[in-house]
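Here the structure is laid out as structure tokens; the discussion comes afterwards.
Shown here: the complex without one of its protein chains, the others still in place.
For reference, chains read A, B and C in written order, and residue numbers begin at 1 within each chain.
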Amino acid sequence: MSEFAQIPMQFVGPVKLSGPVINGEYEVPLATFETPLWPSVNRGARVSVNCDGGIMCTVVDERMTRSVLFEAPDASVALSALQRIKADFAALQTVVEGTSRFAKLINLNSQIAGNLLFLRFEFTTGDASGHNMCTQAAEVLMDYILERHPTLQYGSISGNYCSDKKATAVNGILGRGKYVVAEITIPEKLCRRYLKTTPAKLVQLNLRKNLIGTMLAGGVRSANAHFANMLLGFYLATGQDAANIVEGSQGLTMAEERAGDLYFSVTLPHLIVGTVGNGKDLRFVCENLERMGLNENRDPGENSRRLACLCAATVLCGELSLLAAQTNPGELMAAHRRIERKQ
Amino acid sequence: MSEFAQIPMQFVGPVKLSGPVINGEYEVPLATFETPLWPSVNRGARVSVNCDGGIMCTVVDERMTRSVLFEAPDASVALSALQRIKADFAALQTVVEGTSRFAKLINLNSQIAGNLLFLRFEFTTGDASGHNMCTQAAEVLMDYILERHPTLQYGSISGNYCSDKKATAVNGILGRGKYVVAEITIPEKLCRRYLKTTPAKLVQLNLRKNLIGTMLAGGVRSANAHFANMLLGFYLATGQDAANIVEGSQGLTMAEERAGDLYFSVTLPHLIVGTVGNGKDLRFVCENLERMGLNENRDPGENSRRLACLCAATVLCGELSLLAAQTNPGELMAAHRRIERKQ
Amino acid sequence: MSEFAQIPMQFVGPVKLSGPVINGEYEVPLATFETPLWPSVNRGARVSVNCDGGIMCTVVDERMTRSVLFEAPDASVALSALQRIKADFAALQTVVEGTSRFAKLINLNSQIAGNLLFLRFEFTTGDASGHNMCTQAAEVLMDYILERHPTLQYGSISGNYCSDKKATAVNGILGRGKYVVAEITIPEKLCRRYLKTTPAKLVQLNLRKNLIGTMLAGGVRSANAHFANMLLGFYLATGQDAANIVEGSQGLTMAEERAGDLYFSVTLPHLIVGTVGNGKDLRFVCENLERMGLNENRDPGENSRRLACLCAATVLCGELSLLAAQTNPGELMAAHRRIERKQ
Partner (left out) sequence: MSEFAQIPMQFVGPVKLSGPVINGEYEVPLATFETPLWPSVNRGARVSVNCDGGIMCTVVDERMTRSVLFEAPDASVALSALQRIKADFAALQTVVEGTSRFAKLINLNSQIAGNLLFLRFEFTTGDASGHNMCTQAAEVLMDYILERHPTLQYGSISGNYCSDKKATAVNGILGRGKYVVAEITIPEKLCRRYLKTTPAKLVQLNLRKNLIGTMLAGGVRSANAHFANMLLGFYLATGQDAANIVEGSQGLTMAEERAGDLYFSVTLPHLIVGTVGNGKDLRFVCENLERMGLNENRDPGENSRRLACLCAATVLCGELSLLAAQTNPGELMAAHRRIERKQ
């Protein structure tokens, strides 16, 4: 007998987007216990609709991965198996085609550690985030490889070199999920009007807090204030596997002055999102995806790329707003108190 | 106008716990789109009730933190300010007492980077996870310090050296949230019966996948298979700020053979959880906390420590079950397919 | 007017090596102020000559890299430039051929961060470690690209995504320098005789100290006791740029019991070494290389691969010996004191 956790949800925006993937103004849903997130993202959204072009989103890359682990007697056997597996790449692709209409094997990475061989398979997975599709393909690939390489033994269907729901460096360097950059240029006047700050103050805060502060904390491939908050809200509201905010929240906020105005961007190298698959059949999810126009029939992958852009733009809005608040002493708690009084 | 995201939720267990903080058998709620998580955690729970003592939980430490950022003209001024601030620690504690009935300042850490001074305040916060309590205290502390140290300037109310909702090293090294270890010893026979594996296979997989695989992936202070999944489910079902799974999911799984049996433990150095505060007033959250007996009047902090133990034990159950599955070729997807057919 | 720092140097060994790259027994030179390193490495060497096959070395990969940085107006322009640059890869290879007889461009990686484009060029460089060869090639490549892509501007000839003399994750994941695995299987009896320990004790120590301990310390892609010591000694004695021990010392020690015996390996994913280039003309360097047979005329790259294997085997000897000592209470300092008394 299953029930439901009822997470408070609201649409914020509209957020204005541009770029080759998606254009126009969209309201986006955020589900969260931390409801001050709504007005905060809303403030960023308001900036976006008042800037020429709004938030420009670029999808740099997309792929989904699964790493498997084999045991060899020694490194030299592991290496020669690896060389033959790589030479047999076209056959591996054919093997994968048999497992799913959407999964396509596009690349193969590896690590040899002592006598262990890690293979990291990279797939495209249509509009699904692709966790299960990749696991299934990886399973069949393992069988295929084990059969042809009797020197190898099964180690694990997942070798943690994937890397799923862990904060690591591999995903950003080799790619996993949607790699999205969202950018906006905000005139100095709008910065003051909507964000109560200046480009110079934001640039300085971003350098000191996000880049230097995170570095001192021992962060890995990460320099931002609170990507995790927006990702959680967006993931829950759109039926994503929200445990993927762990790696999703690793990303970079950049701010620089350009002729007195503010260039502001968020780089999210590994957003794991999809518009089909687990969670997407729930009624509120369907409604939310529909309201953002993501239920339309498009080429496979296109809806999920649009979703990734909407997600990245939402992250930008919330990041911009919080950073702006933190440039001014006392503003953060004052805003919290104001919001809590209202509720 | 706010609505709700409806996340499928189920109680799993009972899980059997022991140790100085909490004893007995408890059912625990998990909210997730990834419903195969329920039977998986259930399998681990079944092991726990069949082992003497079940899962023993130890709370090693607890505290909540906020780092603030000051700007000095140079490092030498930053250092002398720091030295005077430290010497004035008792006064800082008094300042904090005025901000909340529960917040107590217990320690102060620092970093000097060029001319920047980062202070990291550590508090106890009763049964609340303490985000806002700490921010509020930090704000008052900043005012107090800025008034007495005219050589310092406001940098940021959060300097990312806290570190909230980011995967870094600082939280595990200096402490943040509840530091919990959950341990179980599983007789070899039960390992085979319930987990379809052997201690030796689990030990080897943990070494190769969790420790070596994560290390190769460039993980930071992390070696586990999927803490994030259980944390997300538990956090959503108990009204926690689930964005804190980002750092919560950094932790260590250990497995070793002891006289043929399996010693298995999970170490979660920074669980951010509470039984009061944002999200805890929602009806389903109240009911869930009540069902675990966490609505009783106890000494401040005791309910949240019990919650942390229940959370850690749940993580152990899910981690144990997935690892066991991955020791056997083909088992993971077979289980997924079986579950999906049932639904 | 230049003089010399006189670093104490000694040949240790012989070390016994096997594998496709190099076979036989070799004495290896180590220059160091920490002279207890010599008897320690010697102990490991003694084990190697008493084991069938000695230390088997496998060169998994080799390449040298340089990353350059371009500035674009925005991410979308950066992406389209990147796509065209990749499509033009053959032309880039031709450009590189003109810069050196040995440098060959073999691959290209990239990162887009906001409006920044990082390109990471990978080269083979014959027997040279290749720092300057790559910088020179990168410079010409930048000129070529800037001329053809007026939307891009010069950012930096090195963008720190290379990554040279820094401990990062990128080198192990994408490759840089020689990727070498050195392995040995030590009968239990020899373990006791020469190392005064047992396979079980070494396996446990390696797990707890190198894997878990380094993880807790917040290490990145590293799990070993003291690779840095052997690398420094070997690099100084063979004319290498010893600042490359920074990334060279990131690597993995593995130990496992196999039918009662000890399997022990070191994985060094990014050894930056060469037999020609800066430092190699100094007389003591020439003599040392000659004594290891590395002055012979071989195919380009072969001498440096042999050198890399000798280096990895030396690392294995020292790592094995120190770990063995640390399995026993009191042994480490006793050995130090004994050695210091002798001197």
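Going forward, contacts are C-beta pairs under 8 Å (C-beta built on N, C-alpha and C of every residue); 3 or more make two chains touch, one makes a residue touch a chain.
Remember, it's a predicted structure, so these values are computed and weren't measured experimentally.
> From the list B:99, B:267, B:288 or B:327, which touches the chain that is not on show?
Once the missing chain is taken into account, the touching residue is B:267.
> Among C:56, C:82, C:128 or C:245, which residue is in touch with the absent chain?
C:245
> Looking at the whole complex, which of B:79, B:140 or B:200 touches the chain that is not displayed?
Here the residue in touch with the unshown chain is B:79.
> With respect to the chain omitted from the figure, which of C:56, C:142, C:180 or C:292 is a touching residue?
Spelled out, the listed residue whose C-beta touches the missing chain is C:142.
> Since one chain isn't shown, list which residues of chain C touch it in the complete complex.
With respect to the unshown chain, the touching residues of chain C are 1-10, 29, 31, 33-35, 67, 69, 71, 111, 113, 116, 118, 132, 135-136, 139, 142-143, 146, 154-170, 173, 205, 208-210, 212-214, 216-222, 224-226, 228-229, 231-232, 236-237, 239-243, 245-246, 249-250, 278-279, 282-284, 326-327, 329-330, 332-333, 336.
> By the contact criterion defined above, which parts of chain B meet the unshown chain? Give residue numbers in ascending order.
19-20, 56, 58, 60, 74-76, 79, 109, 111-116, 168-170, 172-174, 179, 181, 183, 218, 220-221, 252, 254, 263, 265, 267
> Just checking the interface: what residues of chain A touch the absent partner chain?
Touch with the absent chain occurs at residues 169, 172-173, 207, 211-212, 215-216, 218, 220-223, 252, 254.
We adopt the following convention: only the chains that are shown with their structure count from here on.
> Count the residue numbers both chain B and chain C use at their shared interface, divide by all numbers used there, and answer same if that is over half, different if under half.
Same residues, largely: of all residue numbers at this interface, over half are found in both copies.
> Counting in whole Å, what is the centre-to-centre distance of chain A and chain B, each centre being its mean C-alpha position?
One centre to the other, that is 22 Å.
> Return the distance between the CA-based centres of chain A and chain C, expressed in whole Å.
Distance between chain centres: 34 Å.
> Indicate the residues of chain A shared as contacts by at least two other chains.
Those would be 111, 113, 116, 168-170, 173, 218, 220-221.
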